[in-house]
Every structure is written in C-alpha cells, then in structure tokens.
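Left out: one protein chain. Kept in place: all the others.
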C-alpha cells in the first residue's frame, strides 16, 4: 500500500510539491495521549529548508494545521489529520524539466509507471513528501513518551564523502547534534564538513554521505519473527527515504570480515538484567530487540540535482542536454537527519503497539 | 503481519524446526499459470543442507507436497498450500541450549517477546523456516515466466570475509554459479573460498560474507512511490533473511564517496528505448524500476553457531559457558544464495501484479 | 483498519463533526482517469442536509477542495486528498449531551472504548463522517466509467415503516428517484411517504425504513471466493453506514421460505451469453457476480435523535432524563440513498481492480 506505512500505528500521506498542500492521516493512535501542536511544528521546522546557509534557500513556513483527532491536547483515538499548505510555488523554475528527464531523478520512472507526471518539481518524489512522515512521527514520538517513557531516538551525520565523524552512539546528545548546522555528532568535524559542502555547492555539484542513528533504552521483545523483523522494517523505512542507497545495522557490512567467535555478543547478567558485553548485533537478534542500543547507518547518494550540464533525453525520446536551474540542496544530509529519526520513530511505535497484542498475559 | 509477505502475491509461512513440518500458503496467484512440482522441488533441493561437504551435514529430503490450488499442472487461482515434513529430528542434540541462551541467536529475544520458546533448535528462527519462502518463490518464478518471460534473477557469493570475487552482474550465468559448491560467480576464486571455509570449520569457527544479486530484463515502472519503493521492499525482504546485517543497491555505501556529477546516470536513447549509460542507480530511480539491471548486495554475519566455548547466561539468569555441539554450517552463504533469489522473486512478482492495477489504461 | 476501506481502491477518512473539517485520501486510484471536481461536488450536494424541508435544516456548503493527486483533470496515480471544511458549528446546541449519554447513540460506547469523547455532536459517529465516503465514491464512480463503462448503481427508498414502494430494479431510473425529495423509485408513493415523515417530525419522533439498491451491467467474475465474497463486502459496507441494522441480497430473508426447486435460478443461453431466467441469487453465486443485476436491501432503524424526553444516565453514572434539542432528521433515508450508492460503488471499483490481478491471461 504505496502511501501507507505501519501496521497498527499507521500513517497515510498525500501531496505533491506543487498543489494544494501535503499532509498525513495518522490512524491507530491510542486515545488519551497528550499531544501538542508545538511539538509537531518543532519537528517540521527541523525538516524545513532554509534553516541555514547550508541548505536550499526555498523557504516555506510549513505551518501544520491539525484538522481532526485531537481535542484539548488529548488524542481521541480517531484519525489525526494534519495539513501543511504549499505556499512557495514557482512552477516556472521547473519548466525545462517537464520535458527533459532529470538524470537520476524519478521523472522518467514515474512516466514509465503512470504515463503521466505531476506538472513540476517531482510530484510525490519531491522532498516535500516527507512532511507527512515527519508530522506523523512527531505524534508517534509523543505516544512513545506516554506509553514507554525513556526511549531515545537520535540520528546524526556520520560522514560526508570520505570525511567521517567520530561519534559514540551510547553517549551522543541531541544538544551536540542540533548545535551545528551540519547536524553531525562530532564537534571536531563541523568546520571540515561545512567547508566541503560549501565548496561542492560553489562548484554547482553535490555530495552524499552516511547518517547514523541510535535507539536507546528500547525494551527487549520488539520486532516480529520472520518477515517483520525489527531490522527488516527499519531497512524498509530507511530505503523509502528519497536518495538512500543502503542500510546496515550493528556490525553491518564490516561484520562480514569477522569470524563467529569475534562477532558473537556474549551474554552476561548485569544489574539483574540479561545484557550483552558487546553489541555487534546492533540491538536486535532474530529480528527482535534485545534491550541493547539499536544502531544503524543509512547511505545517501549525492543529490541528483546539480548545476552542471548533463546528458539526458526528452519525454518524447530525443537526446538532449540539461542544466539544472531550480532550487536544490548541495547536500541533503543535515535535513535528512530528522527524517531518519522520524522513520525510526514510526517503526518503533508500531512495534510497541504490536507487542501489546502478542505478549503472553501473565 | 509477521508471517505474511507481499501485498497481492502473498505467502503465509509456518512451522518450527522440530514439529510436524514447515510450509506455505501462496495466495493471490493468478489462475491458469502452468506450475510444476518438479520446479518447486528443484529450488527446495538447492536450499537444502547436505548438498556438499561445505555445508551442514543435516540431511533432510525436504520433499514438498502440494495440498491445494493446482490441478493438472495449472493454478486454479485459489490458495496453493505446500507442506514439507520434518523428518530428521534429534532434539537431544539441543538439550543444553534449551536452558542456555546461545550468543547472537534468537533464544533470549524470543523468550523476552513471548515468554516461551520452541523446545529446541530455534523454532521459527531456524533456517528451516526459509523452506516456505523458497517454495513460495518457486511458484512465483513460474508466474513471472508466464506473465513476463525473460526476467532473470541470479544471486552469487560476492565475498567471504575479505576474499572478494570479481563478477559482472550483466553477464554472469546460473551455470557458472551452480557449477561450484560455494556458489560464487567467479571461477578463479572458487578454490580460495573453499579453502577458507574448510579452515574456519576445522577451527570450530564460522565466517560471513556478501551475496550479490541481479534482476535482469525487469520492465520499467515496477515499484511504488513513497513507502513501497522497489528498493525498500527489497531491503525489507533481504533483512528478513536470518543472519543479514546490511543491504545496498546500485552504488550503495561506496556511492556516498562520489559527487553528483560522478554519480548521476545520464539518459540516452538506445535502440529506441530510454536507457542510462551508467547504472549507479542500480536499476531503480525514485523507487521505480527504470529498465536497467537491478543490482544489490546483502551482508551476512558469520554464523552464530560455533564449536568454541562462549560466555552466556541461562534462562533463569545465571552466568555460564556454552560450547556448541549441534549441527551447523561454518558458512551459510552458499545455501543463502537461493534464499536471496527467492525473496527477490517474491518482491518482483508482487510488484508486477501491483502494476497491473495502477497502470493507466491506454 | 478502522478508517480505511478497500483493498486496492482504498479510502482513508478522517474528521469529527466539529473540528477543522472532514475528508478523505483516495489511494490506489489508477492513473490518467478523467476526474472532475464538479462530479465530486454533485455527490456531496446530494448527501448534504438542507436539500428539502424533509431533512435536517443544518445547512453547510460542504465545498470540496482537492489537495492532491489530480492535475488538469486527470488522475496522477498518486493519493487524491479531498477536504471539506466544517463551517456551521454551534457547539452550544449539544451542551447537555456532553454529559448525558443519548440513548441508542454512540456516546456511551465511544466513552467505553476510548475513555474520551469528541466535545460535541457525535465525533466520528456524526453523519458528517460520511462526507469522506461520498467524495471517495464520486472518484470511484469516474474510475468505473473509464475502466468499464455502462455499470449503473442506483439506490432508492423502498419503504418507510410499513409503507412500501413498488419498484422494478431492472428499469427504475435515476431521474425518477431524484425527482422527489424522499428519493423513492415509486412515484405513486411519494406523497404518502412525505406525509408520514412530516407527521412523525411534527410529533418530535422519527422513523426508519429500507433502502434498495441495484447494480446493473456488472461484468461476471467480480468478488472473491471465501471471505471477500462480493455480498460479504457489500454487507460490511452497508452495515458500516450509521443506523443500519440489516442487509439482504437477492431473495434475502424471504428466500428462506422457499424450497430449492423454487429458489434455484435456471441457466439458459440468451444472446450468446450465459444468463439465469430468474434472479433469486441477486446477481452473485458463490460470492462472485454472475452478470445479472445485483440487488440488495438495507434496513435503517428510526433516527436515534428525537424531541421526546427519554431515560438515560450521565457519564458519571447517574440516572437522568434527556430531551433532544439539537439538529436532526426525523428520517435519514432520503439522505442515506447516496451513501448506499457510494459504498456500493467503492466495493465494486475495488473488486474490478482486484479482478485485474487474478484473471488468467489468455
């Protein structure tokens, strides 16, 4: 179900970049959960373009209107509908693209799939589509806080090209990440990363990188055997974010270099709880959380929109050249950090509700 | 829905490693598709242990019985039920594990989730669970051949630890892969890989590696915008396979090192079709296939079962040591190759049916 | 999934009677289908209160705004979001009801379920909730016209209390039904029915009745064996409409009086097609349409809101009396006619798309 995510805590999103607006219906939200509009707006603001001179100058207020499902600050148990109007529409800027397929964008594939495209700006493939996800996750975040306080979900820029930050997932704080415009967790790397992004932008080019995310204090037992393993649902969630090309959890691809005796996480009783003394599993075993920190990484390709002339074809099948001239980010990673957190939050909230239906009553 | 995979072409699997049997219901299969039991059995045999001296000596016939949904070699459009009996049961071999959690296995997390465990051998976390997937995919494969002949889906061992094979996804053949017990696509590496696996097994240890997979001649237009992107569903499919820790498509994690101008795939008209002259996208753009080969890689951790003594705890919370003594593979990758193909086949068949409902009629 | 209806052609609805608005996301709609806003608004106007002096005086424009998914009069294949603002809010009128449970309304059961209620007017149990259904079905209607022209779906008031209309489902026209405010298909009964409704309203009381619906020119083959039989999905659709208490198809409850030889519909070849010479099956056999007219009836109880004092309890558990004083219909059936048609249209469109995925290719 293309525009629906989640089994019990479900979001349904809609909206193109250039139409009446974008939004989300959140269904399956438990009743009587305190939810504030301010917390939703705060997350939308984190996702928004124009927050620093590092990211796209397109500036939209992205003001969220809650249409239903919440009364006097409490959820009613009914669908929560949130609408964000489109305001900054400059369709003219995309004119050429309407007939020339932008390389490594979704113009051609949407056309191949539907035989029709949104007029401009990428339609559902636009970054604005993620507004519905972030709004939905902002509600999920408040549900988590209410049902199971203490779960922390933090993401940060781990690397831009070959420039890698050094971050300890167990101790990094939101304060550190949000204090710099590149949203890395390593203060020593901030300037280096900013310089790289500025240089690449000056060249009309773009860069990608890796975002790392940790879920701390997740209770053991979340995730399902077989197909809906927690890491499988996280992988799907992350690969559904535009521009992602990879996902790894715990030891990931590097773990393939180790032997079993090096890789296995020994169990020990610590403070009366079952713990592992290493965490190459990344907090999941057999698809189910084991109570350790869940740590994963997501690869983002360099932004497809560049200012350099490229070879392409028209929708009528002629070879041509295209020079980008719309609005764009030279590096989407700082803005993608809250989106990674949002998708992780949705997965976790859904599985927390799912576990309520499976758990053996005692 | 834990044991269900797919939206339109759906499999529902069941079965523990040590009970009456394992199996699958395939629902949503179109009618009048020629399906042979022999093709199903062939895939089950590829997945089976005991095929070479490289893999686990546990030898089970894994004979598939078709209980419903097929008559005179044609699908009826009704659910196809396939059962594989468990025959080689030696519960005694797992006795110690019933009370000691095996490190980096699912023993502890199943217990945390359900408060109860299958008696032995891992229950649903056992490798036998994949029988239902492989049987379901063997039917899907025949559906693909009928609805859209020519789609090829091939996987191979790309690396074991640091030993990497050189394989061209555009030209590698099933013949090459199946001709060696390690199922790599690089004949020059066969002996090296075999030696590594034998050495590690002799040491009572285990190794992991990377499996690469290509889908050739996929029509453009498969996959859905937003959440059910083709790469997102592939990522979920792959991370649902036991022992996987990572997924990447196209340029993957290495693509994060490039700039946009290096990474973008130029479009050109070739033989009257829209093509890209490079394929860093890995065959998908905006979540939708673009007609190029879909290429992805899956990271498998070293097998958790080793013959070396390890620190662990009991289900009653006491620190202890565990020495593995059950049946195991020192390297699961050769047997995982058909499972990677199976999951890819299920994703593709499902999206092929989904596209039938979306496509604009012309 | 409480607020989602349909498997492939899906609507997700939201909205309370007294909040920002009500609306719907339509997902799974094929691309390139011509859809006009005027056709959507026309159906919303048919559902709207205040159309005649027979129904509730609450007058809301119910103006639909299309937020996404349609461009230049064609569907994009992406989610279509439609919003109808709430405008005529007089919460004061419902003050007493906020603390006294209205008999045979949903006030008590919502409270029992969620521990919280919408501030006034019934929340999701309000008749305004059906706006999303009608808007979604208005799009579905245009999809039907495009994919399979000629399918007619007509409903009418069959009876009010014991006053029964005589209507031939094979020949009744929309013109006849829409030409009278009570929306019956029997011109001879119009005055009698109007008088009954007016008399009952003057008494501060209410009445119910039966709505009959026909689907003409439905192709054979729609509906699924076992659980998603066409009549099962129609039954669910109809019983999901507020105030319904029964559903019957074809011979229905009266058919239980016949013997098999009286009830069976003989097959004959007519004009080269397989036809039945009677239609006690009501157009479905084994859950699948047989090409004959699908005829069913829906029982609506008398409206729960009356102006006569009734015994009830408060939300704090005290016995009390309640005299209704809000806005209400003495008879909802005329306004329910387009809702019955809407739900039937949604079921049929969904099954038409589903059949595209099952049909044996020839």
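Each chain carries a letter (A, B and C) given by its place in the written order, and its residues are counted from 1.
The criterion applied here is as follows: contacts are C-beta pairs under 8 Å (C-beta built on N, C-alpha and C of every residue); 3 or more make two chains touch, one makes a residue touch a chain.
Here the structure is a predicted model, which means the values were calculated and not measured.
S.K.: Pick out which of C:38, C:188 or C:269 touches the chain that's been left out of the picture.
M.R.: In the complete complex, the chain left out is touched by residue C:269.
S.K.: Quickly run down the residues of chain B that touch the omitted chain.
M.R.: Output for chain B: 1-4, 10, 12-16, 19-23, 25, 27-28, 31-32, 65-69, 71-72, 74-81, 83, 113-119, 123-124.
S.K.: Which positions on chain C touch the chain that was left off?
M.R.: On the side of chain C, residues 1-5, 7, 13, 101, 103-106, 108-110, 112-116, 123-125, 129, 159, 161-162, 200, 205-210, 220-229, 231-240, 242, 244-253, 255-269, 272, 274, 276-277, 280-282, 284-291, 299-306, 308, 310-313, 317-319, 355, 358-360, 362 touch the unshown chain.
S.K.: Extract the touching residues of chain A with respect to the undisplayed chain.
M.R.: Answer for chain A: residues 8, 28, 30-33, 77-78, 146-147, 225, 353-354, 356-362 touch the chain left out.
FYI, only the chains that are shown with their structure count from here on.
S.K.: Looking at mean CA positions, which chain is nearest the middle of everything shown?
M.R.: A
S.K.: Would you kindly say which chain has the C-alpha centre located farthest from the C-alpha centre of chain C?
M.R.: B
S.K.: Using mean CA coordinates as chain centres, what's the chain A-chain C distance in Å?
M.R.: Here the centre of chain C sits 39 Å away from the centre of chain A.
S.K.: Using mean C-alpha positions as chain centres, tell me how far chain B is from chain C in Å, no decimals.
M.R.: 46
S.K.: Please set out, as single numbers or ranges, the residues of chain B touching at least two other chains.
M.R.: In chain B, residues 225, 358-360, 362 touch at least two other chains, as defined above.
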